[in-house]
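Moving on to chain A:
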Amino acid sequence: MLLSIRSLTKVFPGTRALDDVDLDIAAGEVHALLGENGAGKSTLIKCLTGAYRRDAGTITLEGAAIDPRSTREAQELGIGTVYQEVNLLPNLTVAQNLMFGREPRRFGMIDPRATRVQARETLARYGLTIDVDRDLGSFSVAIQQIVAIARAVEISGKVLILDEPTASLDAAEVAMVFDVVRSLRDRGMGIVFVSHFLDQVFDLTDRVTILRNGRKIVTTPTKGLSRMTLVEHMLGRALDEATHAPAGAAASAPEPVLYFDGTGRAGAIAPFDLSIGAGEVVGLAGLLGSGRTETAELLFGVRPLQTGSARDTQGPLDLRSPRAAIRAGFGFAPEDRKTDGIVADLTIRENIILGLQARRGWARPMPRAQQNRLADDYIRRLDIRTSGREQPIGQLSGGNQQKAVLARWLAMNPRFLILDEPTRGIDVGAHAEILRLIAELTRQGMAVLIISSEIDEMVAVADRVIVLRDRAHVAELTGDQVSGDAIMRAIAEGDLPGGVAA
Partner candidate 1 sequence: QTVGFSQIGSESGWRAAETTLTRQQAEERGYQLQFSDAQQRQENQIAAIRSFVAQGVDAILLAPVVATGWDSVLQEAQEAEIPVVLLDRRVDSAEDLYLTAVGSDLVHEGEVAGQWLVDQVAGEDCRIVELQGTTGSSPAIDRKAGFEAAIADHENLEIVRSQTGDFTRAQGKEVMESFLQAENGGADICALYAHNDDMAVGAIQAIKEAGLAPGEDILVVSIDAVPDIFQAMAAGEANATVELTPDMAGPAFDALEAYWADGTEPEKFIQTESRLYTQADDPQGEYDRRKDLGY
Partner candidate 2 sequence: MNTRALPLYATIVIFLLACALAWTQFPNILSTRVFGNLLTDNAYLGIVAVGMTLVILSGGIDLSVGAVIAFSGVFIAVMLRDTGLHPLPVFALLLLLTGAFGAGMGFLIDRLAMPAFIVTLAGMFLARGAAYMLSIPSVPITHPFYQTLQGAYVLMPGKGRLTLIGVLMVAVVGLGMALAHRTRFGTSVYALGGGEQTARLMGVNQGRTTVLVYAFSGLMAGLSGIVFSVYTGSGYALAAVGTELTAIAAVVIGGTLLSGGAGYVFGTLVGVMTMGLIQTYLVFDGSLSSWWTKIVIGLLLLAFILLQKGLLRLSRGRLAGGGA
């Protein structure tokens, strides 16, 4: 075995995140690590790379016991890692991030030119030709994700660990990443792959290990494993997968209640018209950087409109700021939960009621009993894994944080909810639950705008899909046109497949 973990245990106050877990990674295999949100996958990885100190257990790499006390030591041992939240530095350039710690030097000084050249070459292998001298923070999450993967690949000599690397990538990027992973596998590296996309797991991996509540359930070869058993192992129960027939698909499109006329902003998104009806779900599809998030931010007042206006049946709407948008009955669950979503040190309860409380104003605090009721309700309905509603949200697993952020917006019951990658990092069980919730809310008349890189998800929920390219709305698919193939085709049209415009 390349890497063996024996009886790994990690206890957080109030949670036993890992309980006596064994894991073996062979050279030349891609090993999937699966489990529900909060099962302990990320914790296992962090213990392995020295980001957390484990409470018990041994790790051996190529037969020798190792005990990395920091991620740097792990890197020196040949273990490269992409952590779940993009963990690169927004204030360094792409090149600096990519080459960090291995910068080519001349006379003891870093050689910026060589750094740039090497960075560019590395990224070219992922089909990315971007300006490597720009700050990483000015790029979208997806680009950052690819840079993180490229960096981890470069520094991993023996083991590569990918914790939900594909969560915000679209199909073309995913394919590219998979090619790289396969070639590494063929060179004899061991790869750990964490994902909630089961298709990708079947596509890429050789074996799977499933965790549940911090315990290892089983390790088996992927081949021959059925999707059903996999899910059962993960959830400990069978899943009744709801395939949603979009509400409006059969009936004629509902009467619009919100109109956006010629809304746009120079440098962000070209002016577009959009109207949306009560109970309607509109999807936004497009490649990375095509302007989906910008559209959402424009509609929610995060970036003020430069052209156009918004109105409802009563009259014009003011969308100058998020507060104004919320007053108009809008809601927006942003894409980057870490920087835009959670308020890390506040408890789950406080995070969930934050929006409601802000709307009530500071002078009318929400009674504690009501807060508790609300929080408990959403913790139960979204199955948020926590030791209690008073746990700081920063201590939750990534997927569970996402659920709590969704809960904040659902609790506000907006008439128009914008969801940017709402199911990013959410496990199959909760995924189904969230889609069901969206369906229920739309039945009650809520309009939804959903952005998702997952075409299947889009097809499952959207009544209508708008396709974006190069920061402009270019096509609209309705009714029967809403199918995976059609969306793919519309996205790719007039564009090189997978080509990310520089």
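Everything that follows uses one rule, which is that contacts are C-beta pairs under 8 Å (C-beta built on N, C-alpha and C of every residue); 3 or more make two chains touch, one makes a residue touch a chain; residues count from 1.
The candidates came about this way: all candidates are chains of the complex that A comes from, given by their letters.
Predicted, not measured: the structure shown is a model, and the values here were computed from it.
Shown alone here is chain A; of the other chains of the complex, listed as 1 or 2, the one that touches it is 2. Residues 51, 70-72, 75, 81, 83, 87-93, 96-97, 100-101, 103, 108-110, 112, 133-135, 138, 155, 266-268, 471 of chain A touch candidate 2 in their complex.
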